[in-house]
Each structure stands twice: as structure tokens, then as C-alpha cells.
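One protein chain is absent from this view; the other protein chains keep their places.
Up next, chain A:
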Amino acid sequence: MRQLWTMTASDLRQRVRDRSVIIFALVVPLALMFVFNLTSGGAANLTLKPVTVAVSAPAGDDLATAITATLTQVEGIDLTVDEVSADDARSSARSGDAELGVVIPAGFGDAVRAGKEVVVEVTEGEDSGIESDIVLTVVQGVLTQLSAGAVTAAAGAGAGVPDAQLAALAQQAATQAPEITLTQGEAASEQLSSSAALIAGQAGLFLLFTVGFGVLGLVAEREQGTLARLRSMPMRPWLIVTAKGLVSYILGVVATSVLLTLGSMFFDVSFGSPVAVAVLILCAVAAATSLMFIIARVARTAEQASVLQSILALLLGIAGGAFFPLNTTGFLDVVVGLNPIAAFTRGLGITSGGGGLGDIGVPVMLMLGFAVVGLAASRLVPDRGRDL
């Protein structure tokens, strides 16, 4: 036990003195988190901004008024309707005073009733966003309804319904449709906010680099001849390998904990229950370390090992959503789900949504399963470097 600790401690000391572990495990991921957070800061805002719509509607046109009236009643968005002239509607959208300028032409109502071509023109402002999309959808919906009423009236006229009843017919088309009510349900959120997803993703990605500083040291020591010397010492050979694994594990746990803690402090996000998060970290580091044992067996030289490590880290990181959430479905989704980084991020999503130890079973099993399979595979794959 003393030998194990001596080797582990000496390695850890060496790694901390070697600046590269600090750079890879902490500096680069933190810098990336900052930059990503800055760049996506504008896009991450979830609340809908208030919008102003400048509408020009012909006076005394009841169908045009219907559009304006519907706009004032849009749910879930703070919408101000300014009634202005046609030129003002366009110019205020261009100048940014309004997000949208809607111009309903003169004779709109008559044209709709007669089924003649008519165009409602919308000018989108410079920084129109999702709110404008919502307004556009609403206007399109009203136009469809108005047109349906006009078609009904025309159909009635064609079938000999008296003229006096036609206006009522158009109204009835809208009111007599069987009503479909939408009730809004709540979804359990297992999603990380965009800032939290960045922190989790970068922590997961760089974990795969950090754990390399322990286990992959085996390959470097073999090249330098220090491994042979260690083997000549009066101790069991597995102690050497275990010590390297322990170095990886300690570095991984420390680095990931620091990254998640600093990240959640700097960017004001919470990952939820600290105990559950700690369990996730322990499992993720185990999975990542097991992968390094495979690389250590397959690689002949330290350079090969570091290349293999970078390739696997980047592939697993990207597939795990370290840079952007990946939208996968079907078989691909299952494959991506087996990825320990994806499982780690998913687990953090569950804990940040309020889940506790009992809820993270699936990601924990995935990561532990990966660790077990990884360790078993590392014993089975051919040892291309010998003596490991």
C-alpha cells in the first residue's frame, strides 16, 4: 500500500509541476467556457422580449380590424400595436422603432370577400427575432380564417343562399367549427441551460485529456526505460499499473470538480444536488480512465497514444454535445447515448432539473458499464507495446 501511494504521490507531484496538465485540465477548458459563453450570450436568452408592431389598416374595414384585434390578444408575448399610416409602418420597422411593420392595403376586406388577390405586406426590422416569427404565424392564421369565411360565403351564394344571410354565414364558419382546446402541460426538464451545457460539455471533453496524464504515462515510462526499472523493484507489477490508474482518477476527479464548481460560480448556474453531481463525476472519471487503459495497450509509442487520445476525446466530446447539442434520432441516438460524455451531460441535466440520486440511475449505469467494458477490453486487446 505504501509503495502504491509513493508512486501515485510522486507522479501527481510531477504532473502538477509539469504545466501541461494545468493548461489542459483547467486553463484551456475555462478559457473556452468563457469565450463560448460570451459568444452565445445573446442567443441564450430564453424570455420573449416585448415587441411593437406598427400596423396600417384602412379605416372602416371590418376584416382589417379583425387582424389588428387579434394581434392585441396574442397570448404569452408582450405585444404593443401602434396604428399608423402605411409609410410610417414601413419606416418604423426599418428604423427599429417597431419590430414589424404590417401594411393592410385599402380595400382589403372587399378583396377578401370577393376572393380576389390581395397582399398584406410585412416589413421585418433589423433585429427581429423569435417574437416576430410568432406574430407572423398569428397574422397568417387570421388570414386563413378570414379566407375560410369568405369561401363559405361564396359557396353559400353559389348554392342559392339569400344575400342577407351571407355575412352571417362567414361568421358561422368560424364559430361552428368543433372547438379544439389546447391545455398546456408541464414537462419535466432534464435539460441543461445553454451556459450549463457548455460547462458540462467542456468539463467532459477535457476530462478525456486530463485522465491521459496518468495512465498514458505508462507508455512514456516504457519508452524512457523507467518502467523496466520500476519492474525490477520488489513489488507486484499490478501496483505500477494501479498507481497510474489512481493518478488518472485523482486528476480527473479534481479537475472535473474544479471546472464544474468554477463554471457554476462564474456563469451563475446550478447543477443541483451536490451528492448526485459527485456520483456522476466519480462514474464519468471511471469511464474515462478505463478508456485510457485501452489506449495504453494499443499504442506503441507515447506519440501514438496522445494522438489516439485526442481523436477519441474529440469524437466522444462532439458526440456528447461538448460544443453544441447534437440532434440524433433512432439508432444513432442509441449509439450516442452509450457515450460516457453524453451520459455525464444527461446526468447533469437530470440533477439540474431537480433530480436526486434515485433519478440518475440510467446515466450512472451507462458510465459504470462503459468503465467495466473498457477495463475488460483493455485486458483483451493485444498489447502492442509489450510489458504492460
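Operating definition for what follows: a contact is a pair of C-beta atoms (placed from the backbone, for glycine too) under 8 Å apart; a residue touches a chain by one contact, two chains touch by 3 or more; residues count from 1.
In this section, contacts and distances are computed from a predicted model.
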The complex's invisible chain, by UniProt name, from "ABC transporter permease", "PadR family transcriptional regulator", "Cytochrome d ubiquinol oxidase subunit I" or "OB-fold domain-containing protein": "ABC transporter permease"
Residue touching the undisplayed chain, where the options are A:L4, A:V151, A:L262 or A:A377: A:V151
Chain A residues that touch the omitted chain in the full complex: 18-20, 23-24, 27-28, 31-32, 35-36, 38-46, 48, 74, 76-77, 90, 93-94, 108, 111-112, 115-128, 130, 132-134, 136-141, 143-148, 150-152, 154-156, 158-159, 161, 165, 169-170, 172-191, 303-304, 307, 310-311, 314, 318, 323-327, 329, 346, 349, 353
